[in-house]
Structures are given as C-alpha cells and as structure tokens.
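Removed from the display is one protein chain of the complex; every other protein chain stays in position.
Going by the order they are written in, the chains are A, B and C; count residues from 1 in each one.
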Amino acid sequence: MLYVIIIFLIISFIDLPNLIKKDSKKELIVVCSILCFGFILSSLYALGIDLPSPLVGIENFLKNILKLGYKDQ
Amino acid sequence: MVFRYISRKIVSAQNRNKVNHDAILENGGLAISKNLEENLDFIKSAIGESQDLKIHEFAFGEHNQFSGALVYIDGLVNTIQITESILKPIVSNRKKYKSLEELTISEIRRSILCSGSVTESNLFSQILDGCLSGSTVMLLDGFSKGLIINTEMWEKRDVTEPQTETVIRGPREGFTENLRTNTTLLRRRIKSPKLRMDHMTIGHKTATNVCIAYIEGVARPEIIELLRTRLDSIDVDAVLDSGYIEEYIEESPFSIFSTVGYSEKPDVIASKILEGRIAIISDGSPFVLTVPMLFIESFQTAEDYYVRAFYASITRLMRIFCFFIAVFVVPIFIALSTYHQELIPTTLLFTVATAREGTPFPALFEALVLVISFEILREAGLRLPRAVGQAMSIVGALIVGDAAVSAGLVGAPMVIVVAITAVAGFIIPSQTDSISMLRIIMMILAAFLGGFGIAIGFLGMLVQLATMTSFGVPYFGAVMFSRDQQDSFIRMPLWIMEKRPKNIVYKDKQRKEVIIPPVKSDENVKQKGQDNFDE
Amino acid sequence: MNKYNRRIYLIIILIINFILTGCWDNNELDTISIVTGLGIDAAENDDEIDLTLQVSKIKGTTGYEKGAVGQGSSFFVMEATDSGILSGIDKLEKQIPRSIFLHHNQVIIFGKEQAKKGIKKYMDVFIREHQMRMETWVLISDSTAKDILTATMEQEENSAIGLSKMIYSESRDYEVLSTKLIDLTSKMMEKTTSPVIPIVTVNSENGNSEAEISGLAILKEDKYIGELDLERVRGYSWIMGNCREIPFNIKTEHGYADTSISNIKLKNKPKFGADGPFISIDFKGDVSIREIQGFEDMKTNEIFAILQRSCVEQLKKEILDCFNYSKNLNADIYGFGTEFYRKYPKNFEKLREYWDEIYPELDMEIDINLEITDTGKVLNSLYMEEKTDENR
C-alpha cells in the first residue's frame, strides 16, 4: 500500500507542476481526475479488494436478459 | 527530486546575465590614439610582457621623419613575408613624402604594401584580435588608424592517414588541425560553386574559427537556420575540439545514442554534404561534425561505396549483426543459464552446468566483473604508447580470463561469450560508447527478468530510437518503407540510387539523371546503335 | 531540460523500481538438478505409484582438480512412492538441496505391472504440467522402470539419453517404434484406437547393461493386454506406412534371397462392402535384391519372377498374421476406427459403440505389387546361367 502511495507521489510531483504552470484549468481537472481514479483503483488492488469487472457485468446482462449467449454443451 | 535539482541548476546557469564579458571586449571600444607611444603602451598592457610579443619600430620617409611600429606574435607569423612585403617597400619607398598630410593610411595600403589581405581599423579590439590570430599590425605615429596585414604561417601537421578510420580501399587522406587545409581538402573534392562555407567564431577566450559547409539547394534551409541559431547560442569560454560543439548542439543530450556524426576523412564528409547534410569544421580539431545524423549512418563506412555493391551490403549486414551480438549475447547467455535452461540442448547444458558448478558468484555478478575488466584492459591498451598498448590489451585479456577460469571464479563459457561481445563491439567504431552502456543495461534486465527482461530492453531501445530526432529528421527512419531503404540495411548498386535520402534533402533531389543499368558488352550496344568498341 | 525529458525519467524510474524487485524465477544452474528420465512403477497398494527420477550428476571441473568429466555413471536415481506424480516430485524435492528441473526429461517409462493396471490416470499431469514436453518419448519397460533407469550404459552418460538417441535412430527405419507423448495422448483421445508403446528390455551382463527395443506393447482402454514381437512389428509397420527401407529375407525351395523393400506407396481405404466394413489396402513398393543364395542355373528373369511372387506371398502372410493377432486381442492398433470415422463420419457414429464387436469380423483385402528395381552391382550372379545371346 505504501508502495502505491510513493509511486503516485512521484508521478504527481513530476507531472503536475508544469500543468499548473500552464494553468489550463480544464486539462488540469481531467488529468487529476484520471490520476485519482487510477490511485483509488491501485490502492484497492494493493489492499486485495477485488472490484467486479464491468465486462462480466455486461456479459451477464446480455446472457440472462437478452438470452444472447451460445449454449455451451 | 534529484533531477529537479539538476534542472534548476542548469536553467539558472543559462540565464545568468550575459554581461560579464571578457576584459578585452570592455575597453575594446577605445579608438586608437594618434600618438604611437601611447598605442604601444596600451597594447603592452593588454597583452602583457609575454615573451613572444614582438614590436618592431621603424622609421621611413625621405629623411626618416615618419616613425611606425609593427606588432606581431612571433611564431604565428611568416617573418620573411613581413620583411619582404611590408618593411622593404615602405622603407625603400622612392616617393618623397614631406609631411603627414600627403601620406594617408589608405594610400599606404594600396600602393606601398604588396601583401594580399590588408584591413584598416581604428578599434583596439580588432587590432588585438588580428595580432593574436597571426596577422601583423602596423601603427604609424600621427595616424589614428592601424593596418592589419594577414601574414599567418605556423607549423601545420601535414595530411596523413587518419588513425581511427583505416580503410583498405578508398582515399587515405585525413583532416588536420588547420581549418584552411580542411576547407581546401573539401574544396578539392566538391568543386561546385554551390558549396557554401560560412564562417563563425565561437568561444570568448579561444575564439576558434568554425566554418559551416553545405551545398546550396541540397541542404535544407530550416536545418541550416536551426544549426546557426544553436551555434550562436553557444556562449562559452573555450572550444578546443569539435567535441565541445557536438555537446552543445545535439538534440537529446541524455540519450545513449549520439545524434551528431563525426569523421576524419574528407571523402566521407564530402559524400555526406552531397547527401544534403551540413559539415561543421572547427579550427584545431581534425574531427569534422556532420548534422543531421541518422542511426543507420554509424553502420555505413566509407568503404561501402568503393567496394562492389554485393560485398558492401553483406559487410553492412554483418556489421548490424555484430551490433546485436555486442549488445545482446551476454544478456542472452545470462538469461539462458539462469531463467530458461530448457532452451540449451541437453548435452551442452551439462557442459555449461559443469563449468558453472564451482563458481561462487551468480551469473550477473560474474558477467559484470568480466565485462568491466575487459573495458579496463581496452582503456589501458589505448592509453599506453602504441606498441605497448596493443600487446597489453590482448595479452591481458587472455591471462586474466584464463587465470579466472582456472581459479574457479568464473565459468569458461562466460569468458568466451564476454570475449566475443567485447571484440564485436569494436566493429562499429562510432557506437562503441552506446554499445557498452546498452550491454550493461541489458545484462541487469536479463538478470532480473530473464527473457522477458531482454524483450523489454529491446523494445525500450526501439522506442528510444524512435522518439529521437536529429535536427528535425527522424533518427531511426531506416525501418520505414521508403526510398531510404536503398542505402540503409543493404546498399543497392550505385546506378540504382538516383535520388538523395528522402527526409534530409531539400529541393535538388536528383543525384543523377535516370537509371541506366551498366552496359552489357554486346546486346545493349547493338540495341542503341552506338559505335561499339572495336569500330 | 525540457519537460519532455523529465517525463522519460519518470517512466524509467517506474521501470527500475519494478525490475529491481525481480528475480522470482531466477534459479542458477547449480541450484537445479536436471531430470533426464522419469519412471512409473506399480506400488504395493493400488492407488499409489513408485516414482523414479534419473538425475544427471554434475561434477564441477573447475577449481581444485581439473580432470575430464567424472568417469563412470554420471547420474543418480531418486525414488518416492506417492499417489500422484507431482506430489511424489515435491516429496523428492525435500530430500535434495536442488529444485527438480523437468524440461530436459528425455523419456517417460511405465513399468509392466503399472501398464497392466492402466496409465490413463497419470497421463493428465504430462499434459497439464508446464515443464513436461509433448515430444518426450514414451516407453514400457519389460520389467520395472527402475531397472531401465538404473542401468549404466557403456557409451552414453546415462541410460535415458542413450535410449532417446537409440529411439531417434531406430525410428528412422521403423517409424512405428517411437511414440511421442503427443501421439499417445491423441491416440488415447480417439476412443476406438488402442495405443501402441515400444517395449524396452535391459540385459545386463558383466556390469554394463545394454537396453534395446524388443517390441510394441498394445494397450486397450489404457491397459496392457499384449505385445507384438519384432516379427509382427514388421507386419504392423507395413500397414502403418511411413517407413523408409525395411530388410526382408525370403526362403523359397530354390534358394534364399535377402532383399529390402523401399519407397513404399500405401493406400488403406476403409470401405463399407456387402458384408460389412472392410479395409482395402494396395501396396506398391520397390524390391532391391541384396543377396542371393541357391537358384542353381536358372535364368535371371525366372529368378526375378520367383522372387517377386514369394515376396508378395510373404508380405501378405506377415500383414495378415499381425492383423489376425490384433483381431483376436480385439485391439484396433491400426486406428482403422478413426479411418472409418474420418471417411464416413455420419454412419460411423452408430458403429462407434459396437466397434468392439465389429473389429474382430473386420476383414482386409490386400493387393500388393512389387517391382524388382535394383540388383546391386551385378545383373546376374555366379549361380545363374551364363547370359548367352538367345535368352537375353
């Protein structure tokens, strides 16, 4: 977990300064949100919590509700 | 954090105020005074009582009523030329000059002196520059202008065969330290009027003359502009060798591969200029830089173009193969012996295993020790005087290797593999530095991640090559599907290569008119109805 | 240093701190013991097996004594009895300081009793385990696998490598005498065919022992039910095709001839005839005569005619002999079941369950034509009549 935090500190410390200097607000927001999302994901992974993957979710939706899947004998 | 500190340091170093000029330039603005003694005292104070400064006073005119002085640095000038073409005509001048009014500096320059390049100037800075760079300065009492007469002559090394790029076939002359001989060597090769030689001086203290040679219409103007801005921005004390310039103008300084090519042979530089590149000749260094450089150029040697096409392409492919051997063989051996033992055939595996049985160190440590000891021996071989050096490196390698094996510190296969890579590294002279660095990186990757590590290293190298550009030209464009393929991995026969390299050349693309396959003795001649040989 | 370079160093930092934590898979050459042979024998109680591993002994040559690689046998054998192969290997791994390295395993040997009990149970690990390779040879030992693996060969370092080299050269002539793991698995997956595995016997006299292939074991439903001796193996290999040149000697009342049959073109087509399925085989081959004895004063073309006729008969006899043997063992060693399945997939589905009844009634229609093409250096020999003008 500590490892993940250190990695994200390094990334943000190197990447963000020139973004702030360029002060294009919109871009800063987007980049920060993606980095935070990544941080949350990787910290969850480091803590061992398994997130349900959307791909399986959609596929179950297709299979059960729309009955689209092939029958696997 | 470390890199931020370094970057701040560099940035602050650059934009320190550009004011602290050198002492000479400050009062360079002073004009020459009329009184001769005053001028001479000033020059003595500026240049100091150095032993090789000569001041020759003379008197001339009908009743020796005018007095003047010649100031020059002994050794830089041609004393015979001074006496012949300067002193004798002035002193023995028949025309009678009564007073100062009749005599004017320009008249002296035109009528009396009979030496080629004479310039007038009334600024002390130009006087001192001229005096220090080999011309004699004539100051006359009562005149506020001085004459700078170009009388350069100093010991020059004559044109010899360069040590680094020995060639079996092809011209053997190499550049020397003198800028003028270098430019003449180039002029003799490219006699077209379009060959431009622009002149610049770089360095406050050394003021080395740098000449940029290119062919109008072939070299791209934007690259010339880019080069000129970069050369102007070099604001440095001394430029003793073209290596200094290379470091300042290369584009990606922190990458392993160099983006500025250099060579010591005029025919190589001439061929590069004809291909649209720009040569930078700096006074005092036999190595001439060529810009922009492509990665594939380091595999091209002069000889490739003088030997028949088929043999040349085979040697070039062999050179590329040696590059891979030099970089990848030791890591592959480490990966094989520690990660993928299944790739080694069974019987060979037993011999390798028996060899590695006694050795205490892990494979990576062993390989590092051997590679570094080979590098040390190679460096020692270079630094020692010629005769001893050769013997030292070879004998040293053998003895050290053999002793290590018999002492059981190192496995025999490892010594063989490292020896092969060390030798293979020398085949591509201009890349030996990048090869030794790459090899160590790949070894570490192989030791920690095995075959996958080598794949990562190889891909990293490819990406690094792809991202690098040298003066706007993609550094490793040889892999793209374009006309440049004719001369990259293999060299097509000369009569096929009719256009210059695609992304370097500007307008004048055509090297020669049309593809004429070489005349076959009988059917071509009859076909065109030319007078064949026997008529 | 523009921001572009700074980004590169960010990435390189990321790579380095991930790589430096590396070397999970790193096992130095002196920390692995290289397994060259693996033997499975029947243990006392049924669900356990005796696992024997032949490991090559690596003696360090560098350092204190510099001699040739140690003379004598440079291998040692490890045994364990366990219910599964991998659990057996783990048990063995505890006994020796080095980890067991199976990639270089040359040969898998099943003991005879184990073959009788059935080998399908233990096949799964050979496919699933990453280190097991699909092209290792499979053998059945005449006695127990341990004897084969402990035998010390004269020339080779250890018996497994010797065996694999022998099989490799043997299979040049008789393709059938070598079964790779992949052939065995694919035959086992075809329900109707019964796989065939070479049998290796060891006869050890005065210390050193010689292993040799002495026939083919037939397994039905992965149990050992019988074997083909070398004679029948030749009959079997005529049908299986892909054999390059096979020596063949014929005794006729006139004399003895030693020939070899080569460039065999074989077509065996399964057909559904009037009275049920049958196999039609047409066999073309060239006979080259190597040695002739007897045939006193006969003309050359007479001799050739006799030889050809007797070759055809002998060939037919051998093929039928082996075919009948397999029929009364009710083991489809030729894979005719799959041939039928491949040609007529639709109506074979119905036959598949009854294959055990159909196979014994299967009959075979053979037509063989051989030409005598090469008679060596001499057109006729001492015994034959002088070639006078009239009978040329």
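Basically, contacts are C-beta pairs under 8 Å (C-beta built on N, C-alpha and C of every residue); 3 or more make two chains touch, one makes a residue touch a chain.
Here is the rule we use: contacts and distances are computed from a predicted model.
Trainee: Suppose you had to identify the omitted chain by its UniProt name; would it be "Hydrogenase iron-sulfur subunit", "Endospore germination permease", "4Fe-4S dicluster domain-containing protein" or "FAD dependent oxidoreductase"?
Mentor: "Endospore germination permease"
Trainee: Considering all chains of the complex, which shown ones does the missing chain contact?
Mentor: Spelled out, the missing chain touches these shown chains: A, B, C.
Trainee: Who touches the missing chain here, B:N93, B:S255 or B:T467?
Mentor: Reading the full complex, the residue touching the unseen chain is B:T467.
Trainee: Using the touch definition up top, pick the residue from C:K94, C:H130 or C:K377 that touches the left-out chain.
Mentor: From the options C:K94, C:H130 or C:K377, the contact with the absent chain belongs to C:H130.
Trainee: Give me the chain C residues in contact with the hidden chain, please.
Mentor: 7-8, 10-11, 14-15, 18-19, 21-22, 24-25, 103, 127, 130, 133-135, 165, 168, 182, 185-186, 189-190, 341-343, 345-346
Trainee: Tell me which stretches of chain A touch the chain missing from the display.
Mentor: Against the missing chain, chain A presents residues 11, 15, 19, 24, 26-27, 30-31, 34-35, 37-39, 41-42, 44-45, 50-51, 53-56, 58-59, 62-63, 68-72.
Trainee: Residues on chain B that touch the omitted chain in the whole complex?
Mentor: 339-340, 342-343, 345-348, 449-456, 458-460, 462-464, 466-467, 474, 476-477, 479-482
Just so it is clear, only the chains that are shown with their structure count from here on.
Trainee: CA centre of chain A versus CA centre of chain B: separation in Å?
Mentor: Roughly 50 Å separates the two chain centres.
Trainee: What parts of chain A, by residue number, touch at least two of the other chains?
Mentor: In chain A, 14 touch at least two other chains.
Trainee: So in the complex, the part of chain B that touches chain C is made up of which residues?
Mentor: It comes out as residues 3, 6-7, 10-11, 252, 254, 337-339, 341-342, 346-347, 349-350, 352-359, 362-363, 405-408, 411-412, 444-445, 447-450, 453, 456, 460.
Trainee: Which part of chain C faces chain B closely enough to touch in the complex?
Mentor: On the chain C side, the touching residues are 1, 5-6, 8-9, 15, 19-20, 22-23, 25-30, 32, 34, 36, 56, 58-64, 66, 69, 101, 103-104, 106, 131, 133, 157, 161.
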